[in-house]
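Comments concern the structure below.
Note that one protein chain of the assembly has been removed; the remaining protein chains are unaltered in position.
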Amino acid sequence: MHEAIWIIPLAPLVGAYINGKLAALYARRGRGPSEKLIAAIGVVAPLVSFVVACSVFLHFRGLEGAERMVIVDLFPWIVSGNLNIGFSLMIDSLSMLMVLVVTGIGTVIHIYSVGYMHGDRGFARYFAYLNLFMFSMLMLVMGKNLLILFVGWEGVGLCSYLLIGFWYKDLANAAAGKKAFIVNRIGDFAFLIGMFVLFVATSRMGEGTLDFVALRAMVSEHPQAFAATATAAGILLFIGACGKSAQIPLFVWLPDAMAGPTPVSALIHAATMVTAGVYMVTRLSFLYLQSDVAMAVVATVGAFTALFAATIGICQRDIKKVLAYSTISQLGYMFAALGVGAFSAGIFHLMTHAFFKACLFLGSGSVIHAMSGEQDMFKMGALGKKMKITALTFIIAAVAIAGVPPLAGFFSKDEILLYTFTSHLQPLGMVLWGLLFIGAGITAFYVFRAVFLTFFGERRYTDEVAHHVHESPLSMTIPLILLAVGSIFAGFLGVPGVLGGSNHLHHYLEPSIGLLAAHGDDVSHAVAAGHASQSAEVTLMVLSVLAGLLGIFVAYILYIRRPDRPAQLTMKLGRLYHLVYNKYFVDEAYDAMIVKPGYLISNRFLFNLVDVKIIDSIVNTIGVGTRLMGSLFRLLQTGVVRTYAFFFLIGILYVIYKMVG
Amino acid sequence: MPLAEKYSSLFFLFALALAVPTIMVFLAWVTGPRRPGSEKSLPFECGVDPTGNPRRRFGVKFFLVALLFLIFDVETIFIFPWAVLFRELGIFGFIEMSIFLMILLLGLFYAWKKGALEWE
Partner (left out) sequence: MPAFTIDVVYQLMPLVVLLVGGLGFMLAGAMTRSAGPLQRGFALATLFVTLLYVFKLWGADAGPILHGMLIMDRFALFFLVVVIICALGTILISNGYLDRFGLNRGEFFSMVFFSTMGMGVLVSAYDLISVFLGIELMSLAIYVLVAFRRRDFFSNEAALKYFIMGAFAIAFYLFGVSLIYGLCGSTNFEAIAVAVSERNLAQQPVFLLAIGLIIGAMGFKVSSVPFHMWTPDVYQGAPTPITSFMATAVKAASFAAFLRLFYTCFMASKDQWVGIIIVLAILTMTIGNLVALVQRNLKRMLAYSSIAHAGYIMVGLVALSVDDTKAASAIMYYTLVYAFMTMGAFAVVSLLERRADERGLEGGDYAGLGLRRPFVGLCMAVFMFSLAGIPPTAGFFGKYYMFSAAVDQGYVTLAVIGVLNSAVSLYYYLRVVVSMYMQKSDEAAPTYDDYATRFVTLVALLAVLWLGIGPSGWVPGVETILDWTRASLAGVLELSSR
């Protein structure tokens, strides 16, 4: 039964196929089957995956540690020389958690989409893309080797592109899709090279492989031999992760990606796809652990991104942009955790983040839906009274992300801060902790800024808009409630020891992380990285809670008590505000440094000089010369049998001469 | 002299082949009466005019008959050694030869049906 895990990715694929056909039908005839049918297919597909995933999960519950592993070899895929890659799926503890998050939250967001996309002309197309995304994402987390992971990786990238540009008639949306795709290409290029490095390295060691199980066994066998490989491959693969998970310097596509429908932002650009990089690094934790350099790079990039994106979040006016920068920032937290060796903390945060960020996005979608498409928070206000469920769930999620106990975000973020502080990479760990600590305060501030601007204070929209404002339908509010409940309780999976918990999740993930237990002398040592005394741990915890509360308090002062202050502050800070408001001009800098010079070189030098003047003329000369030779040889073909016999004879005489003479 | 010994019978055959026609022509020349005429002076060519334009067309009928003749000529060449060794080859030889003859008969039937045997 549990060998049937291939149903998990297959069900959404079938859904995507059927809905794709229906969408094509619709495009051709101008009319198609009812939305109900499309929605039923679209929602049932991930639901089937979720149910199967749950059954596997129940099966896992009775098993210990490394036994929690299902491998299905479907067929040999690429066999060439010593490259032997099977099309195999695998579920272990780590994949299991990811599959549950993807299918669970995915199903909820599919249901939400039924209400959100109601009446859209591309209804079937939307669900086809969304199901295809589910398929790709599940391939990504269930692939047994790096290449299948990469196929899923590219697949989710494609779906992301298709969905960002879903309303492609607006050129800005299409451009945003293209930007996401191209920026990701840069990362993917590094990812590919990383794979090659890994393959070459393993080939030198014996059998070249990209299989996770084999790789892990190999690295566990000779950890020292992989030090250099781990640095090179680790950093290259991490550059790929920077693209997909929107880290410095490749984060620029994610804010633009908000052009897609809001449920897409929730599912793809917050809860699942962007966490692929985190998953990939955790999957290869055994490799990363062999290189302090690679780990330090991951941690540093993560922590800087966390603070950097959080500061941009302060000044955004668009509610979805705030959440986008928040996502970048939270992903930074996850990478910081991975970088200091706290893999399970990173995955823990990935999971809690999936709940509260999806909830925030869907809540913002609900608001935008009610405001007839308005996304500027300064044109909202006082919506709390009219949209009680949306407001309540949004606030719950906001409290969760702000790190207020006992909601989900508190436990996961606190664990990250703790492990960063006690990291064995000192003094880097302290510095990173500082960055993350400030970031935590800012996070609380900007998210509550959004809460206050949207749901409280004065009404800042016109009467015409007010006329339409209403609570969203059940298909949208029920998912909100489900996710809010998740945001409250998901944290209890990882209550730290100091608070009387036993950190279930940490133990659950242990068999998937680090070197194989049989080889490494102490696995948990490598993962836990460092230990702090109980009192220090509690101190850190209190500090981070205080930072969060302070952020909320400042937001309250600025946007509820003294709503005139922000404008004054803006005036006072002038330049600094300008800088942050324009996202540090990163987009403009990239444009000036890379895009424009690249275009100039391509156009002036490569195209007009090298291609047109040099290459074309060489090619043309060769072409003309070759044709001329052809014409000459053609003259021999006289059509007279005597000539043919003559040449035959010459040929045979030549052959005889060469043979005998 | 092994070579001469080995091929002595061959030499004998050569000599015989040379001698017999020489003697016959010589005897004919000696004994026969000579009364030459215009028709008689022609080289023997089956009654066909020996001179004329070499590009002259032959009736395609000749070729057909010649081809059929050739086929059955070859058939005889195969049948003769089979007849000699009939007992040794036994029933297998018989079946093999029957197949061979059957194929040829089918060919003959085809040619007949297509009118290759009709002169006019």
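Going by the order they are written in, the chains are A and B; count residues from 1 in each one.
The rule is simple: a contact is a pair of C-beta atoms (placed from the backbone, for glycine too) under 8 Å apart; a residue touches a chain by one contact, two chains touch by 3 or more.
None of these values were measured; they are calculated from a predicted model.
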Point to revise | Visible chains that the absent chain touches, using the contact criterion stated earlier | key: A, B
Exercise for review: Return the single residue from B:Phe11, B:Phe86 or B:Tyr110 that touches the missing chain.
Suggested key: B:Tyr110
Review point. With respect to the chain omitted from the figure, which of A:Leu58, A:Leu569, A:Ile615 or A:Met629 is a touching residue?
Key: A:Met629
Practice item. May I ask you to list the residues on chain B that touch the chain which is not drawn? Key: 92, 95-96, 103, 106-107, 109-110, 113-114
**Study point:** Sites on chain A contacted by the missing partner chain, in the whole complex
**Key:** 75-77, 79, 623, 626-627, 629-631, 633-634, 636-637, 639, 641, 643-645, 647-648, 650-652, 655-656, 658-660
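Assume only the chains that are shown with their structure count from here on.
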Practice item. Quick one: report the Å distance separating chain A from chain B, using the average Cα coordinate of each chain. Key: 92
